[in-house]
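Note that this complex is displayed minus one protein chain, with the remaining chains in position.
What follows is chain A.
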Amino acid sequence: MAPPVSAPKSASPSQPSGKSEVTDLKLQLRQLAGSRAPGADDAKRDLFKRVISCMTVGIDVSPAFSEMVMCSATSDVVLKKMCYLYVGNYARCNPDLALLTINFLQKDCHDQDPTIRGLALRSLCSLRVQNLVEYLVAPLAAGLKDHSSYVRTVAAIGVLKLYHISATMCHDSDFPAALKALMLSDPDAQVVANCLYSLLEIWTQEVANSEEAAREIETLYGKSIIYYLLNRIKDFSEWAQCLVLDLVSKYIPADNNEIFDIMNLLEDRLQHANGAVVLATINVFLHLTMSMTDVHQQVYERIKAPLLTLVGAGSPEQSYAVLCHLHLLVMRAPMLFSSDYKHFYCQFSDPSYVKKLKLEMLTAIANESNTYEIVTELCEYAGNVDVPIARESIRAVGKIALQQYDVNAIVDRLLQFLEMEKDYVTAETLVLVKDLLRKYPQWSHDCIAVVGNISSKSIQEPKAKAALIWMLGEYSQDMMDAPYVLESLVENWEEEHSPEVRLHLLTAVMKCFFKRAPETQKALGAALAAGLADNHQDVHDRALFYYRLLQYDVTVAERVVNPPKQAVSVFADTQSSEIKDRIFDEFNSLSVVYQKPSYLFTDKEHRGPFEFSEDLSNLAIGGDSGDDVIHSAQRYEENDKDLLLSTSDKEENGGPTHNGSSTYSAPSDVNSSLTGLVASSTSQPATFAIDDLLGLGVPDAPALPPPPALSLNAKPVLDPGTFQKKWGQLTVSSSQESTLSIQGVASLTAPQSLIKHMQNNSIQCIASGGQPPNYKFFFFAQKEGSSSFFLVECIVNTASAKAQIKIKADDVSASDAFASLFQSALSNFGSS
């Protein structure tokens, strides 16, 4: 082929000179349209190139549509392809003109050359014009039967394209069935893969409203198809292998032998140079072994080396994606990685988003054996030129200290940070020292000695200043000049821009007053006056509250402001374990990178078939509450905030008046949401926690339950809002797996049947959802003659006839009795 003649008007074809270009192009195209002169194709090529380059940079070249079509009668493949690209791009906005292209596309679909046939068919299906669909059916049907595998691959995806233009046309032509047949018989692996892509997408779209779709999906995830695909996995391209592996990860094997067979078959995929294949394989391994604690742990050991190799190989972007997954695994089972800590040291060339992940991992895996080395390394980063990372490193040191390892030495190091006299280092350290004191009040003497030397004037950052002021208030009896420092701060009230600092100042002056009244009286008066005049609502309100409290009764005021405090045992985790589990379920997806479950960042219509939403807001409300939508996503966002820091605003309200989000009292006092979070983050061995939380710890079939000693209120009342709140507050008291009878599975064609059945057993449904084979229910019941509720989350998989049950109870002692009652009700389902 001759090289294209360079255009006289523009030196580079991809740098169009302007919008007048379009008119010019139209004109030139028209001149060339009928020309059969030698060299006409070359001239056309050049013009077409200019058109496409305009299109690329976003200039609208659709006015030249008819001219382009006129020029398209050619045998030159390069020209054809450019024309197809153009037509595909603009057909949607020019449906009438698009009709002009049908003719030559249809003709090309019968070309001798399979490449031309394939290209034409692909372009034809890409037109995305509603009124042209009738022209697609015949070429598609022929394409699926074409003897060239290339044309068949194009046709298999073409069916999906047709489906998106007109679903009815696609079904009327019986294409899904044709795809399925092709998938099971075609010798070409890419054809099989494309059929699978199309079928999955089509049925997933319909699964909510069609039983047929649900059945089809179930078949795709069924044993025969999974085995069919697994047996020829090496025929597939690496990308299609990922698809197959993804499918396998959702398959539920019948027994352990099957699990081991699949894992042995896929073992060598862990050595693949393509990270996507390796991660997809790991996903299969992790999900298959969920119920086998020992093997699950072995899987962690096995996948460590390949993951670390992938982190080192490839581009920084690729290693980031792998590192995110490694991060997730480290966070779930830190002790399994405790000897690998050196791999997570930051490297000079690491971008900051990588360093951040590594710091978090180092924090998580610190234990008795490696804390000294990890902290030494982290201290090196504290003087780093990259200030955000330096800050992050200091925070990491603090977090390790809060994990209780080798606190002694760490406190010393933190205090050394204060001597570095770098603003941001001091600021970060102050915040940490404050948190440390809240947990280890016994260190107050050492800390106070150093902190006392810091001039409040040199601290600018609000968080740090607030921390310093808090310490001044809390330890005013030990810090000689506390009242005077506070007094000078009050004098500069006007210059203090952060309301957070002013709030802390008010409280600190109050605390100081109760300890050293004569010295503080003046400052307190000034502070209250300034607070009352403050134009920030919270500051004003707090000042007024203190003022009235003091007026009412000074001793009561002291009890409110300065109650005896217990040390914080565990700081709340920033993410609930439920969220973490959900992210783990979505292993090998963007959820892991964002550290958020997918429903927080994907639209509903773009979720996969099994990512059925767990938040109540997306489930059908079982009661009659109608539009009562619960914003649980919001709840998660609240949880996501760093409680460690955000609560510092409120902590002074300790004692009886404190609200639910305070961390400042003994766990028994905490009346609400934190209990769940705290309990889940305690130092239980992670693997056990994982399994228990997922309810997979008890694989045995349920024994016949003893006669229930518990009677339930037949008509309990609980509104969804309260349910949601309770669910968030309570911890899981019982988590088990149960088996459904065959009759039960058969009757469970829709959630309603089970809801009705459970109602007869005095167990009410508050919300339900999901698609076959996975259903999800939230039930509740109430103990007869009592106000204590039982809340149940029940996930039923009809394919495996298994149900996973999580019970939360107001009265934990009755939880077991209720659990057996629930189980017996469930196992009776379908038999009546």
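Here is the rule we use: a residue touches a chain if its C-beta (ideal position, glycine included) is under 8 Å from a C-beta of that chain, and two chains touch if they have at least 3 such contacts; residues count from 1.
The criterion applied here is as follows: contacts and distances are computed from a predicted model.
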Chain not present in the shown complex, as UniProt names it (candidates "4-hydroxy-3-methoxy-5-polyprenylbenzoate decarboxylase", "Ubiquinone biosynthesis protein", "MHD domain-containing protein" or "AP complex subunit sigma"): "MHD domain-containing protein"
Which residue of A:Lys145, A:Lys342, A:Lys522 or A:Arg548 touches the chain not shown here: A:Lys342
Option touching the unshown chain, where A:Ala43, A:Ala64 or A:Met82 are the choices: A:Met82
Residue of A:Thr56, A:Asn408, A:Gln477 or A:Gln521 touching the missing chain in the full complex: A:Thr56
Residue of A:His171, A:His272, A:His536 or A:Lys565 in touch with the missing chain, whole complex considered: A:His272
Footprint left on chain A by the chain that the document does not show: 1, 3-4, 12-15, 49, 52-53, 56-58, 77-78, 81-82, 85, 89, 92, 115, 119, 122, 126, 128, 153-154, 157, 160-161, 190, 194, 197, 201, 237-240, 242, 246, 271-276, 278-280, 305-306, 308-310, 312-318, 320-322, 324-325, 339-340, 342-343, 345, 347-353, 356, 380, 383, 385, 388, 391-392, 419-422, 586, 588-594, 598, 601-603, 606-608, 611
